[in-house]
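With one protein chain removed, the remaining protein chains of the complex are shown where they sit.
After this line comes chain A, so read on.
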Amino acid sequence: MTLEKEAILRLLEEVKDPEIPVLSLVDLGVITAVDIAVDGHVTVNMTPTFAGCPAMDYMKKDVEQMLARHGISHFTVRMSFDDPWNSNKLTEKGRTALKDFGLAPPPTYDLILDLDILEYATCPNCQSTNTTMRSPFGPTLCRALHFCNNCHQMFEQFKPL
């Protein structure tokens, strides 16, 4: 059975980040390419958010299972750094999903990831930008800990990278 690229992407929309179940892998930006060869072979290219992220193996398996479940028998899912992930790859839909989940989305930036961007976060609870980074390391590799000086709540941010 052969599927259009758009149909494959729609399937992958259903695969979620195991640690942030409202965020699809497509919106997370870890699906870098979907190719369908003339013989119907499907290749999905993926790239890790953080190189040491233990969830990446699960995401790869989830993609493979989703393809197999929909009758695609010839496929390859590749993980590589060819088109490396950065937080600008998060889609607008993904950013909204993060916010609804209670995580501050990373600010978008131009080219250089400098210290100001690393430490900047908007509180997902009260939208204040009067916040302080408490630790660059949180419960997962992709999250940092911040404190909101306005509503006096700790919150987590999906790190800019």
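Structural remarks
Here is the rule we go by: a residue touches a chain if its C-beta (ideal position, glycine included) is under 8 Å from a C-beta of that chain, and two chains touch if they have at least 3 such contacts; residues count from 1.
Operating definition for what follows: contacts and distances are computed from a predicted model.
You can't see one chain of this complex, but its UniProt record names it "Phenylacetate-CoA oxygenase subunit PaaC", from the set "Circadian clock protein KaiB", "Phenylacetate-CoA oxygenase subunit PaaC", "tRNA 2-thiouridine synthesizing protein B" or "Cytochrome P450". Of the candidate positions A:N86, A:N125 or A:Q153, contact with the hidden chain is made by A:N86. Against the chain not displayed here, chain A makes contact via residues 47-48, 50-54, 81-82, 84-86, 113, 115, 118-119, 134-139, 141, 144-145, 159, 161.
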